[in-house]
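This is the structure, below, for whatever I ask next.
Yeah, one chain of the complex is gone here, protein chain that is, but the others are all in their spots.
Right, chain A next:
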Amino acid sequence: MDYYDIDGILSENQKVPCTCNVSIPGLGHEGREVPAGSKVELPFWLAEVLAVNSFVSIHMPIPFSSVVRNALKASPTSVSLRDICTNYYHFAENMLHVISDEQLAQLTLDTLRKRSLVIADGALNPQGALQQNSDFINGLDDFEKYLLRTAHSTHRSLTHWHNSTSY
């Protein structure tokens, strides 16, 4: 199921910075060869395959740089995840496959936990939440938007059922 997951496929499109360990033909502009030691930005699906065979080494991409990490540690709910990466959590999962970084895993978990609280509140009244908290709502990544949508629709059907007087 994960293989066909659209969000997963989209998240693999995120570019990551890599350094070529050997010279790679066909990767450069118009199919030219890329010399060893040069830095390129490759989409993750390509970088992962090349890195497994040690043709490139992957560096920490911008979404997980120390600037972003400190911002998330300080206040997870005020960072606009969408601007950093449209599918942050998926991408974190992909990166953690390749790079082993305990701190990143912990940070992602904490971010998700804190943000899902605000999302749960926002789901009860999306109109009001949008007015008050529009920066946060606009900065949600795709997974969080899905959370908001499902939480809201459950709440809506429950209220509808609760108020129904027909018998």
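Simple rule for what comes next: a residue touches a chain if its C-beta (ideal position, glycine included) is under 8 Å from a C-beta of that chain, and two chains touch if they have at least 3 such contacts; residues count from 1.
Here, contacts and distances are computed from a predicted model.
*Asks:* Among "RNA polymerase Rpb4/RPC9 core domain-containing protein", "Transcription initiation factor TFIID subunit 10", "DNA replication complex GINS protein PSF2" or "5-hydroxyisourate hydrolase", go ahead and choose the protein name stored in UniProt for the chain not displayed.
*Replies:* Looking only at the record, the undisplayed chain corresponds to "DNA replication complex GINS protein PSF2".
*Asks:* With the missing chain put back, one of A:T77, A:S116 or A:N133 would touch it. Which one?
*Replies:* Final answer for the missing-chain contact: A:S116.
*Asks:* For chain A, enumerate the residues touching the unshown chain of the complex.
*Replies:* 89, 92-93, 96-97, 100-102, 104-105, 108-109, 112-113, 116-117, 119-121, 123, 143, 146-147, 150-151, 153-155, 157-158, 160-162, 165, 167
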